[in-house]
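Quick one: the structure is below, and I'll ask about it shortly.
Heads up, one of the protein chains got dropped from this complex, but the rest are sitting where they should.
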Amino acid sequence: MIFTFSEDYETAIEILAKGREIADSLRLELAAISIIKHDDIANTYIFCGADKVYSIDSELHADIVVDCLFSLINQHKPEILLIGGTRLGKEIAPRIAQKFGAGCVTDCVDFSLEHEKLMVKRFVLGGRFIAAQRFLRNPQIITVPPRRFGKKLDTARTGEIIKTSAKLAEPRVQVLEIKDKSSQMLRIEEADIIVSAGRGVKKKEDLVLIESLAKALGGVVGCSRSVAADLKWLPDEHWVGLSGHKVKPKLYIAIGISGQVQHIAGIRDAKTIIAINSDPNAPIFKACDYGIVGDLYEIVPKLIEILQ
Amino acid sequence: MDFSFTEEQELFRKSVREFCEKKIAPKANEIDEKGEIPREVLDDMAAFGLLGITISQEYGGSGADFITAAIATEEIARADISMAIAVYYLVEAGWGFLINRYGSKKAQEELLPDVTKGKTFLGIASTEAAGGSDVAALSTTMTKEGERLVVNGSKTFISGVREAAKYGGGYVTVVKTSPELAHKGLSLCYLPVKDVPGITTNVFKQMGRDGISTGAIIIKNVAIPAHYLIGDWNNGFYYAMEGFNCARPLVAAACIGAAGKALESGIEYIKERRAFGSPLAKFEGMQFQVADAYAKLESARLLVYKAAWMLDQMYTKNRFSHKEINKAVAVAKLVAPTVAFDIIKDVLIWHGAYGYTKEAGLEKGLRGVASYIMGAEGAQNIMKLIISRELLGKEFAPY
Partner (left out) sequence: MDIIVCIKQIFDLGQIMVDTATKHPITEGVARKISDFDKNALEEALRIKEKHGGTVLALIGGAKEAAKEALSMGADEAVIYSADSDSLGTATILAEIIHKIKYDLILCGEASIDEFSFQIGPRLAETLGIPVLTYVREMELKDNEVVVERNLENRYEVAKARLPALVTVAKEINEPRIPTLLQILDASKKTITEVSPAKPAAGVETLSILAIEMKRKEVILKDTENLARVIISEKS
């Protein structure tokens, strides 16, 4: 049997799609575990690939999730446990693994089967390398990053919903208060998503376009040398490049940046680089993963609209 | 023979590098542009124990040996290749050590804690308008008048005059006490410069290391207390030479620090910069230059640490004569600035037009290192004279 769990709805159905593929290859049953108050999503889990749903009516709390999964694993002895790689998921997965003396691979980005055995891959050594790993025993516990894999919906699917309850001990960690995140000080070296402006931006006021895109993506604003040093439209902490800040985001979007060598060197460690520039011969197009040739004043507003 | 640093020295280098990357490097361009080291940088350096690092712990220093002091110098100059901060740091490390060794107890207690706290600046005032290298030609005098000493004359090309006048502090000053005895008639004293009647200072516009001032001190009937005499009367020449021997390896360390950083950034650059379809680093012509630069840098670096090591051996184990030290220090001081200048110049050229811009951040290194070719802390030709005097014998000394 394969178990899936994520408290995040989107992630839960993504790992169900992945779990379905693995379950089919290994001819295993796929069961989703749902821990929520007033469960109304169990059916969706079946549409998204589950054969069974174990539904537990409970508050969401790491200690409770660990207890529930522990007792379900003890009952059903699943071979594989797929957990959504949210912050909660990455806390509970190793905790459960430790209870069973089992291995756990977090942030798994690739699955394959070799001789009916699961092989998983994850980034290591600062993301510049990928490690292939295999489990030495069951349960094989894996967390999957959100938004990594697609989802599948088939409303014709049927399955079984099992309401269950676990004996829950009092959580040892008590939550006192939840606070919303507000904007924080810029540390561009640590940003995951950077949207950067170059000389293609005509006026300082137009930087608002770049800012809106960054906001839509949950990223921060960067800029080229000329925007920071010559025009002084943005303070130095936004300056990306060898003389500015060397950055290593997952996603770097260079807008109206021609791609001088100093700039390129500063973004070399970015995972994915996207360029928007009106000059098809701009060097940035030789240094990006995805590029689009065109007027940033047309492309960026449209992009913001789609992304929102 | 063992070329390794101790575990503590390795760890200290790591610490200083981290400190410099956080507290100095981000401000290096600003320091050169504004021509001033921000107060908070000096405060941070003092809190981290860098200022007056060779001064003993009882006065708030770290009692560092010269290898350790050179490690810090190298790292500071890596972070600010204009050399401004390195100069501030190394004159205090070199001449603070001298006061700590030969100054009166009263002067040490009075002066050194403020140096290590970063409150005041301590420098060296030797050079005069008529020349710096020819000590016999020095004309600044000091005479005894009752309980006090009175100094008259002027000093020029003095590092940190604005800083000393602003923050307080003063100079280890070379003065004539028995003019008829030539170099055997010299003494050393501590000369305060802030708000002292009879002292005027002015600042020169220089080619480089703009963050620290250089200027002149005019001294007219300046009375100082007797305990400001450093060491014995008329023995100043020997103390001064010893002080220069302490400061010069640090000067050389600063040069290789700046050059080492420049070379690293140059290597990074030629790996990225493409021409005719491949990175510059793939061209054999570039590789030869890289190898040459590295070989020169390493040779200079060995000389620096050998000189520092010999000093430490002399002070802790009584090994090596002054003559041997003189020679080793002069070799390091002769080689390092020239090597550093050449390396930074080459790296600048690798960068093409970009290298000529201020943003590339290299030209300030070239300007800074140049000061040590011109003669700060001892002219290059004087180094050669020291070396030949030791090699040929005193009887062949031209002067």
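All chains are identified by letter, namely A and B, in their written order; residue positions are counted from 1 within each chain.
The rule is short, and it goes like this: contacts are C-beta pairs under 8 Å (C-beta built on N, C-alpha and C of every residue); 3 or more make two chains touch, one makes a residue touch a chain.
Nothing here was measured: the structure is a model prediction, and the numbers come from that model.
Of the listed positions A:Ser71, A:Gln133, A:Thr164 or A:Ser278, the one in contact with the omitted chain in the full complex is A:Gln133.
Take chain B: the residues that touch the chain left off the picture are 7-8, 10-12, 14-15, 18-19, 22, 48-49, 53, 57, 62, 64, 68.
Residues touching the missing chain, restricted to chain A, are 62-63, 66, 86-88, 90-95, 97-99, 101-107, 119, 122-137, 145-148, 172-181, 190, 192-193, 217-219, 250-251, 253, 268, 271-274, 276, 285-294, 298-299, 302-303, 306-307 (touch as defined at the top).
Basically, only the chains that are shown with their structure count from here on.
Across the complex, chain B meets chain A through its residues 265, 268-269, 272-274, 354, 359-361.
Interface residues of chain A facing chain B in the complex, by the touch rule stated above, are 225, 229, 242-243, 261-262, 264-265, 268.
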